[in-house]
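To keep things clear, I will list the structure first and then write my remarks on it.
For this view, one protein chain was removed and the others were kept in their places.
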Amino acid sequence: MTDIVVTGLGITSALGVGADDNCTRLLDGRSGIGPMHILRSKHTHLPVGEVDCTNAELREMLFVEPDAAITRASLIGAAAMREALFSAGLLYKDRSLRVALVSGTTVGGMECSEQFYHDFLFTKEKNDYIELHDCGSSTDMIALAFPGQFDMVTTISTACSSAANALILGYNMLQMNRADVVVVGGSDCLSKFHLNGFKSLMILDDQPCRPFDKNRNGLNLGEGAAYLVLEREETARNRGISPLCVFSGYGNRCDAFHQTATSPDGEGAYLAMTEALRMAGLQPSDIDYVNAHGTGTINNDESEGKALMRVFGDKMPMVSSTKSYTGHTTGASGAVEAVISILALLHDFVPANLNFSEKMDSLTFKPVSKVKIGVELRHVLSNSFGFGGNDSSCIFSKIS
Amino acid sequence: MSIFIQGISQISIQQPLSEEWFDAPVIPHTIMSPSIDPDFGKYFSPMESRRMGVLIKRAIATSMDVMQKTGLNMPDAIIAGTGIGCIEPTEKFLTEMIENDEECLPPAAFSQSTHNTIAAQMALKLNCHGYNCTYAHRGTSFDSALFDAFLQFKLKKIESALVGSYDTMTENYFLMLSKLDYWKSDFCGIQQLRHSKSSGSISGSCSLSMMLSSLPSPQAWCELKDVEMFYRPTILQIKHNLNSILLRNELMLSDVDAVVMGWSGDRDNDDVYYELKEHCFKDVPLLWYKQLFGESFSASAFGTYVASVCLREGRIPKHLFFFPEDFEKVKNKPRNILVYNHFHDRDHSLILLSK
Partner (left out) sequence: MEHLIEELKKEIIEVLNLEEMTPADIDENAPLFGEGLGLDSIDALELIVLLEKNYGIKLQNANEGKEIFKSVRVMAEYIKEHRTK
């Protein structure tokens, strides 16, 4: 097996557009969660992690015509994609490279469908957004923003682990030599549909979320997109690009417990993490930092915490959930948090798990509650779990 | 490592959970022909199915059926394709959200609305903790799922996989897509779908589950030799991809007995296949299947299905030939069949199956 390396990153989240802005705010401990400005929902009391740009601003930034039909999820995605391609030296495509795009999303074009649904059904004329409703079209629009760039495109939709699973397919494609470069990640924007959906499940906190806190009371939704450029180590070397880190292992396992609830002992999460460690050839003690799924719901943090205790025992690495900064970016979260994990690895810091005050009774460990700067990280593990028990873990390692 | 298709079960316009269509197809007479459902009672109790929409019921029925027929009950991986996911609960939640002004919404509908519900419900039913994934990429959702499985077999990560594709049509979604000219406005019978000069096709639903395994068995239908996907290729790139897939598998074009294509009766869709015939498959018999199974985001799964049944049966029935005169050309039992699919000339896929 050859090493699969990460050679480029792009991120758009409530912490800003671009890795620099995101990194600065993580280091400063300034969350992006706040009152709703852009989403037009009546539940304005719910805090959210919005990308602080209107659609018009995003269009301008990306040179998209004001009247061209494109969803916010695709705009946010294209912004992250541009940064990822640029940072990997791929914005002007080398024709000899086979480049693939694997993107995750949960709700696709729902943010537009919910606005125009009446029009979709009852007006005679065709509404351009009908075509953009499904998940695949959301990825397609991102690919179309970079003409000629991609030789293969597909979309994964496994709820909140979608983007993590995109990383996994990308890895496998490279190992099988079905592409030279695979850009992997995901994009989701806020929609009234899933805000109300999570609200109906009574798992939204009307305060800023408190992952792994005894008094946690649910999650905050966020929006965002992130992409990672993956390639074989040899390809990067031949292109003269220095890798940022190694994507050294992954695990994808199913909790198979309940449609929305997670098992009390975190079986799926435990299996996903141990599989990732096995594949990376690492011991639990090699992991220096875990970027937890840590949504802040009663259920997730309990079961993820138990799974972490099963994997790491009494040698718990530093753990934090950065959803306290970005909100839960659903289909994009696997990539948003992979990028954050890699930024931590590159700059040797551990982002804080904000709003933590009291340890959970059932857990033996506390998350990192203040940013830690100047800690040497060798291997970081990022967890992403989705409804239906779709649990995935990815490990990133420093270039040795 | 070789990959064998051990069995496939489907629910569609055709007789469910059977290959009756091979010799006695149901001919679609309407633009939105319904699927024929089997008795679901033997697959789950009413309590179990209380929140299941028809799509989940069909997905579980075809999956249970194929597991029963192949005797493979615990796959290493469950991988699903679906273009629009569980559209019924999605529409229910969306409509209530709009009508009730974001108040008093049904949590069960939301919890069933995510695309991965289908594969997750299968895992739940089987208590299967293995790899689980769902692809939602329009007309190549199935192809993506199969591609994922293919790579994992080749990387020796799995030895068996349940791969399927699932989509159903609702009245609302049908209406929305009709505004995009997805359906024939003047449908008068499937003969109209051949060499059509107008836009649109006929709508169908798809629930298809396939069991793959790396262990050879006498009951295996055929071997899955290769899967390749590409985006917005030029005809030159298609030729190149075709050549490399043949080369990789040590075949010549003359070894290919037939190519199954997604001819649908939609002028723009079919133009791509005419072009392929001219540039890549001049003398190869071409087959079609959407006249029997209808068009949907999952329809391409039927292409692989039809090719697999032909290889299993060792013959190709006359009604599958897009150009009827090609029927005479196939003298021997088919050994290698290619399945070519594209969606809006953007996403293309090529699948190679062998006896």
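So that you can tell them apart, the chains are marked A and B in the order they are listed, and the count of residues begins at 1 in each.
Assume a contact is a pair of C-beta atoms (placed from the backbone, for glycine too) under 8 Å apart; a residue touches a chain by one contact, two chains touch by 3 or more.
Please read all numbers here as calculations on a predicted model, not as lab measurements.
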item: Selected residue (touches chain absent from view) among A:N127, A:Q149, A:S200 or A:S263; value: A:S200
item: Contact residue for the chain not shown (choose from B:V54, B:A108 or B:V330); value: B:A108
item: Residue of A:Q115, A:Q175, A:Q207 or A:Q259 touching the missing chain in the full complex; value: A:Q259
item: Absent-chain interface as seen on chain B, which is shown; value: 46-47, 49-51, 104-108, 111
item: Touch list for chain A against the chain that is not drawn; value: 200-202, 217, 258-261
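Just so we're on the same page, only the chains that are shown with their structure count from here on.
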item: Residues on chain B engaged by chain A in the complex (per definition of touch); value: 51, 78, 82-85, 93-95, 97-98, 101-102, 105-107, 110-117, 119-121, 123-124, 126-138, 140-141, 144, 147-148, 151-152, 154-155, 157, 172, 175-177, 179-180, 228-233, 297, 346-347
item: Residues of chain A touching chain B in the complex; value: 41-43, 101, 105-106, 108, 110, 113-114, 117-118, 120-121, 125-127, 130-131, 133-137, 139-140, 143, 150-159, 165, 168-169, 172-173, 175-176, 178, 192-194, 196-202, 252-260, 267-268, 271, 386-390
